[in-house]
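Have a look at this one.
Yeah, one chain of the complex is gone here, protein chain that is, but the others are all in their spots.
We call the chains A and B, going by the order they appear; numbering starts again at 1 in every chain.
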Amino acid sequence: MTHAAATHHTSMGLDSRKMAFWAFIGSECLLFSSLISTYLVYKGRSVVGPSPHEILNIPFTSVSTFDLLMSSLMMVLALAAVQRGDMKWGKIWLFATALLGLVFLGGQVIEFTEFVHKGLTLQTNLFGCTFFVLTGTHGAHVTVGVLWLLTLWVRALQGKLGPGQALTVEITGLYWHFVDVVWIVIFTVVYLIQ
Amino acid sequence: MKRWITTTDHKRIGLLYFWTAFCFFLVGGLEALLIRLQLAQPNGHLVSAETYNQLFTMHGTTMVFLALMPLSASFFNYIVPLQIGARDVAFPRLNAFSYWVFLLGGLLLNASWLVGPLFHAPHWNVAPNGGWFGYANLTERQFSPGPNIDFWLLGLQILGISSLAAGFNFIVTILNMRAPGMKMLRVPAFSWMTLVTQFLVITAFPVITVGLVFLMFDRFFGTHFYVATAGATPLLWQHLFWLFGHPEVYILILPAMGIVSEVLPTFARKPLFGYTVVVFSGVLIGFMGWGVWSHHMFAVGLGPIADSVFAGTTMLIAVPTGVKIFNWIATLWGGDIRGSTALHFAVGFIAMFIIGGLSGVTHASPPADLQQTDTYYVVAHIHYVLFGGTVLGLFAGIYYWWPKMTGRLLGESLGKWHFWLTFVGMNLAFFPMHLIGLLGMPRRIYTYTPELGVSALNLVSTVGAFLIAVAILVFLVNVLRTRTHGRPAPNDPWGGATLEWSIPSPPPVYNFSVIPTVASRLPRWKTERHEPMRDPPAVPPAPIHVPPGSWWPLIAALGLPVLALAPLTHTLWLAFLGAAILLVGIYRWAFEPFEA
Partner (left out) sequence: MPRHRLCLLAVALAVSGCGGPFPQSTLEPRSDFGWAVDHLFTDIFWWAAGVFLVVEALLVITLIRFRHREGRPAPRPTHGHTVMEIAWTLAPAVILVFVAVPTVRVIFATSGEAPADALKVDVIGHQWWWEFRYPELALVTANELHLPRGRPVQLSITSADVIHSFWAPALGGKRDAIPGRINRIAFRADSLGDYAGQCAEFCGESHANMRLRVIVDSDSGFGRWATVQLAGPAAPAPGTLAERGESVYARSACLGCHTIQGVSPGIIGPNLTHVGSRTTIASGLFPNDSAHLASWIADAPALKPGSVMTRMQPPLTDADIAALVAYLEGLR
């Protein structure tokens, strides 16, 4: 993470890394829109079962969703702590965010395994293809986020992350909240509106 | 050598982009010549059907992704920071990463010409053979079992990463790194068009990435995204591809339009007529480019309502395009036009782009398009747009900025030969294709019968293609002569209005000894309200810190082709190795002390 850009003159008064990140998020929106659109276009077109309502476990995934929402809250607390220089709580909240992210990923692993046992694999039908690729892509994003959070946490433990790097934490937060929002959309579209 | 490999200097990266892309341009050109030789006569048998299909697939893929886009990128890199008065791009190492990823992706794609035996193929060439548009379900494993399509879909995903990274970088650079006083409506037209292009890149490439990922899953993991018998439709690919593909057309043409908007004012000694209109029509074209994709699919049978809507949006896009052409002509009107080679190419662009635009209107009309689509008429159209448009525009840029980029002026008389040979050659090559198409020859066929009645026209077209090749040779001779005999370029050989002409040619590594403060849209020209700016001093008044190079962009980039080799060769450990290289590269890069 380049630290120099922050000190430079910028024409828009917005840090370059943050701006690049917003552009990245814009780009990611198109990625997930394409995936979600495909899911919707192919909904109900599978020629063999199982179909979503036979497979999806809404109570279980609601808990995962709540978990991910809470991780966003942890992220907010982490950023606030780092910004006010409270690195003790900064470390705790960062770790908590990463932990909740890991819990979500664990939930996804359990969910996927259960679906495979119930007879839904990537190859079974169109629901399987679109479901696994969409939620899998999201899971990959969460994984990257967890790695990133853990990296920051380790840096913080080493004393290399302080209020001077608040912007880095802020950008991490942007990413994390984005991934969270995408999940809300996926949860709504895939699980709630069947 | 090390200084080039580890460089993060936008100017060096620009030159790397230029030479790499130019080599790919020659490869793509060679493929075109082989295609034209095969079609010079009916029942041609220079190459087999399979090789021919690989040739046209790779010609299209190479020209779009490995030649024209990166040639534009070489100007984004070299010129944009200079035009906006910056020391470098916003993220120099990300910029190096983009370049290396592009190079490696291009090499991976082209390796497919030579590695047949590794895949137990009976011949050397296992190059992609599904067309540059790779329509599913022909590209499914069932119908294309070899590694050909795998090379294509993996190569394109890698190239997409390069384009996306460059997209974020240049958006931030142009928005955020402008010199003091350079408001958005003082940004030179070329940099503006670059900005629009990059917005198209970062929005269009994710869509094709998704399409390619689906294809990859279908081919490697047995999913059914494009398999009709599973309830899916291969049309999903066409929608995703053209949602990307049409913005891609503007990704290819807008930079050339930007170049022309720089060259014309300089050589007519008149400001760009209707600067604001030209800029906003570029933005409008960018927006509208998203609403027209189905005009590539009129023969698909989308129904009369969809056809009418897309015909309407497509015709509408002709309006801002026409506006640009009228403004360019108005720029020349009343000027003092000096006929430099750059101006020849820029005017050639306008003249040819008009033809391409008008034939475009003829197939914006779905019923007419039903006769034209997938025939040589459309081949004529895209070559008037992408060769007559983009390539001529890029050559205008090459002659215009060559002195800035290399310190020497390209020869003008060889330049004129280059232009006229190109101009005559392209019209001989591509004009007959209109007739060939209307007389019923489909595109992408490796052979045709003499009964079709298009043999003589095809021969003319082949002659034209070789004339273009001669023109390219003349250009190469010009380049070589210029290295030794070229006139050394002063700061400003043309009397240009923009900031890149205020500094030495080639510029020092820090570009501007003092970052200029900009007070007008034409900072180096005298206008009604402004005196010309004073050029920065030759020697910087204070030492300027120049960031060191970095290995990590290259190393991170190397992870991607290794990752791609995993599915290609069905070797799992390569996936872990590739991911590890990528991860290490990114980590080391992130924690490297680096001042930009």
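Note that in this section a contact is a pair of C-beta atoms (placed from the backbone, for glycine too) under 8 Å apart; a residue touches a chain by one contact, two chains touch by 3 or more.
A quick note: this is a predicted structure, and the numbers were derived from the prediction, not measured.
Taking every chain of the complex into account, the chain not shown here touches B.
When the full complex is taken into account, the listed residue touching the unshown chain is B:Leu316, out of B:Leu316, B:Val470, B:Val509 or B:Val584. Within the whole complex, the absent chain has one touching residue among B:Gly181, B:Pro234 or B:Gly407, and that is B:Pro234.
Here one chain is not drawn; of B:Gly274, B:Gly291, B:Gly407 or B:Pro508, the residue touching it is B:Gly274. Summary of contacts with the chain left out: across B:Ala32, B:Val292 or B:Val460, the touching residue is B:Val460. The residue from B:Leu114, B:Met184, B:Ile329 or B:Leu480 that touches the chain not shown here is B:Ile329. Summarising the interface, chain B meets the missing chain with residues 48-50, 53, 129-131, 135, 137-138, 143-144, 228-229, 231-235, 268-271, 273-277, 299-301, 303-304, 307-308, 311-312, 315-316, 318-319, 322-323, 325-327, 329-330, 332-339, 347, 350-351, 354-355, 358-359, 361-362, 364-375, 432, 435, 437-448, 451-457, 460, 525, 527-528.
As a working rule, only the chains that are shown with their structure count from here on.
Between the CA-based centres of chain A and chain B the separation comes to 34 Å, rounded to the whole angstrom. Contacts from chain B toward chain A in the complex involve residues 90-91, 93, 164, 167-169, 171-172, 175-178, 180, 182, 202-207, 209-211, 213-214, 217, 221-225, 229-232, 236, 240, 243, 587, 590-591, 594-596. Within the complex formed with chain B, the chain A residues making contact are 1-2, 4-5, 8-12, 14, 16, 19-20, 23-24, 26-28, 30-31, 34-35, 38, 41-42, 45-47, 122-123, 125-126, 128-130, 133, 137, 151.
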